[in-house]
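Missing here: one protein chain of the complex. Every other protein chain is in place.
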Amino acid sequence: MTENNQQPIFQAIGVCQEYKLPRTSLLGKPPVLDALKEVDFYAMEGESVGIVGESGAGKSTLTRILVGMEKPTSGIFKFKNQDVWNSDDDFKHEFRRSVQMVLQNPRSSFDPRMTIGQSLLQPLKGLKIGGNHQARINEVLSQVGLGQDALKKYPYEFSGGQLQRVAIARALIPNPKVLIADEPVSALDVSIQAQVLNLLNDLVKDLKLTLILITHDLSVVSYVTSRVAIMGHGRIVETGTPKFLFQNPQSEITRSLVDSVLTVGKGIEGESLFQ
Amino acid sequence: MRITTKRLNNRANKGKKGRKKSRVLLIVGSLITLVMFVIGLVSIFWIPLDVNESDPSIRMLPIGTPGHLFGTDFLGRDMTSMLMAGVRTSIMIGACSTFLALIIGTMFGVLAASISKLDEPIMRTADIFMAMPGIIFALVLASTIGAGYLTTILALASFFTPAFVRVTRASSMRVLAEDYISVARLYGRSRTFITFRHVLPNISSILIVQFTIYFAAGILTEAGLSFLGVGINRPSVSLGMMLQEAVEQIGITDPLGVWPGLGIVILVIGLNLMGDGLRDYFDPRFSQRAR
Partner (left out) sequence: MDTFALKVENLVVSLGDLIAVRGISFEIKKGERWGLVGESGAGKSLTALAIMGLLQDGWKTSGSVWHDGINILTASDKKLSTLRGRTMSMVFQDPTTALNPVAKVGNQITWILRHHMRLNEKEAVEQALALLNKMNLPRPESIMDSYPHQLSGGQRQRIMIAMGLACYPELIIADEPTTALDVTVQKQVLRLLDDAVTERNCGLLLITHDLPVIAAMCENVAVMYGGRIVETGSISQVFKNPRHPYTKGLLASQPTLDNIDLEGGTRLTSIRGSVPPLYAMPEGCAFAERCDFATDKCKELPELDNETQRVACWNPIALSQKGV
């Protein structure tokens, strides 16, 4: 798993996550949902890794653990080779600043009653980041290709694609090492998806970020990531490069995911549409 | 929210006429309410005559009598003064009780939505309050601490608080489910910050509408309580109380209940129209026009 002297920047070992379900009977233990079962996952610094799976596969749960929102029921979650949940406050603070997230629905990611400027101040204030706040905000806005006129506007004044850029800008504010993007383009129009994916690619390269892209769309993941983990039923069933997974899927789940991909050039049975 | 076709289609449901209608309602309702409020306000500083001064020699004067615009009642007391004071009392009690219910209700509602362990206890307590027959509760209060301003306000506040708890809880839960709340938490924002800077502003429009609606209900209920004798009593004057006195005089003198009754109706209609108008104004279906 590790290469030479490098440790992965992110590592989940044997992570399990259980959720207690509401009781169905008065006696006995309440039923439990095994959302994650013995998941091993890692990402090297500067890598772009994809996590692909259908709904219910456990992607969201894994995402929440990776971003530090939830503590796994068992297993270890390490950042920079340190156990995140068993560390001191200083490290936890560093973790919070270093790991940022972009979510699927840009509309829901912003308080509709705050201006963009106010929303962009939140990470600076909440994570107690010093320095010139205004300058930092302007900097990230230009990194995502937006102007300062955005600051006084409210979320409803932006289109989905633009708002997602703001979300990415916000994620960049604390100068993170890891960017976790949970279905970042699923809610966007096709022509905008490309813009946002290109932006992510550029940022990863320019800022040397580690990107973890979670999606159900194999085609999207193949454009942005170099290694993909396929999830199903709470486990990681297979990992590999996109090309390998497409050409030699080993697991049933991967196979069915690959099979379901439709492209413009092929009909429903995979027959070629154009001569 | 995205201008999806569904939203546009829903908005169209009311059509141009609908939006105009809600604007008109809002303006009409607000004007009526404003007029009544002004009357009530004025009455704090100036009333033509003392409300309790009875002069049997001028009993049952008809309206339009110089010096007694609305006439006098069966004891010779000036109706105009009583009506003005009555409006003031109704508004005061409506405002205080609804405001009290709003504060307490919002507090518990937000708590119930934010802290899951408190959810059940708070909601069941609210249910208990809702299950209590209101009039009985008012009667009990009246017999323990005596009828009057305070009793009425307390009684009304306890009727309305559960409703505010419910509404606040429901809308708070909706807000708390939004992504920006998770984001705020990830930024280490305290619960207090999230509650006051994210949740409350986003439920404020719902609360404003609820407030006006319960304000009207408060006025109506106070009238009912005073009518039954467990609300306001002399020397204070309330519209409901005037109705009660009028009832005793049915068959003996001309209808004295018309004016106080009308006063109640106008106040309630005004507030309801304003509430409806506000609700439509804040309705996200219409908010698209804000561009």
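Which chain is which? They are A and B, in the order written, and residues in each are numbered from 1.
Note that in this section contacts are C-beta pairs under 8 Å (C-beta built on N, C-alpha and C of every residue); 3 or more make two chains touch, one makes a residue touch a chain.
Since the structure is predicted, the reported quantities are computational estimates derived from the model, not experimental observations.
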Per the touch definition above, residue among A:Q11, A:Q104, A:S222 or A:T239 touching the missing chain: A:S222
Positions on subunit A contacted by the hidden chain, ascending: 48, 54-55, 159-162, 189-195, 197-198, 201, 204-205, 216-220, 222-226, 241-243, 246, 256-257, 259-268, 273-275
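Following the convention adopted for this analysis, only the chains that are shown with their structure count from here on.
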Centroid distance [mean C-alpha coordinates] between subunit B and subunit A, Å: 48
Interfacial residue positions of subunit B with respect to subunit A in the complex: 1-2, 178-180, 182-189, 198, 201-202, 287, 290-291
Subunit A residues within the subunit B interface of the complex: 67-69, 96, 101, 103, 105, 107-113, 119, 122-123, 125-128, 156-157, 160, 170
